[in-house]
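One protein chain omitted, others in place.
Entry: chain A
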Amino acid sequence: MTATRESTQLPSLASVYRSRSSVELKEFFRQRESVVFTLLLPVLLLVVFGAVLDFDLGSGVSFTQYFMAGIIAAGILGASLQNMAINIATERSDGTLKHLAGTPMPRSAFFVGKVVQVLAVTLASIVVLLLIGVVFYRIDLPSGTDWLTFAWVAVLGASACTLLGIAISSIAKNGRSASATVTPFALLLQFISGVFFQFSEIPSWMQTFAALFPLKWMAQGLRSVFLPDVLAADEPAGSWELGRVALVLGIWCVLGLILCVRTFRWQDR
């Protein structure tokens, strides 16, 4: 055994970021419950809804094509907001966070690891959904600049929802109570934000309520990616409103960040 020495140079940020990212990826993909809940649930919904609700929206576009945009938005919500709220609340109540706070790990490394986890899960979710959509439901893939819109809506939406999820984790007592609060709320948002039903079919007061939260805007942004522009006329505003999508998601990012900074705790109260 080697002797005690006073430490010299602390490890670089980059090396701790790598180490934390690898920890977070293993923690997620090795946990069967989180993989099933976060990745497979949207897949299951796509399969069921795709098979049942196979009607024509007009202009030769099937509902499945419409549902693709919504279920990807819901997949992003699950990978970011639901995942972070439950995951961090669990780690706070079981002592993981307190333990980390007592190490020389730079605190930014914890959040970098979480972001890497969310990005990986989001990407996995999108790829699996697209694959099933293309293979089983002959979904038309986006083309040209639509991919760019896809990318920014996904990244901005995931960012806003990650920050919100982290903020919500601080309110919950533990992982189970976070799950009990966040899961029904996410489901409600999915029903009123144009995931399972066409947004234009929803009563206008519900539309107004849904417009307060990010999911409606993520789904709308993704519809601009998956649907032909003629269908923009069916949107409440008569257009895809991409500028407003960016604005609302951006506001939620700022709001989420402020909430995180104000409420984040490394240990139970």
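Please note the rule applied: a residue touches a chain if its C-beta (ideal position, glycine included) is under 8 Å from a C-beta of that chain, and two chains touch if they have at least 3 such contacts; residues count from 1.
The rule we apply is simple: contacts and distances are computed from a predicted model.
Only one of "ABC-2 type transport system ATP-binding protein", "FAD-dependent tricarballylate dehydrogenase TcuA", "Indolepyruvate ferredoxin oxidoreductase beta subunit" or "Cbb3-type cytochrome c oxidase subunit" fits the UniProt record of the hidden chain, and that name is "ABC-2 type transport system ATP-binding protein". Among A:E27, A:D146 or A:D234, the one in contact with the hidden chain is A:E27. Of the residues in chain A, those that touch the hidden partner chain are 1-11, 15-16, 19-20, 22-23, 26-27, 30-31, 90-91, 94-99, 101-106, 267.
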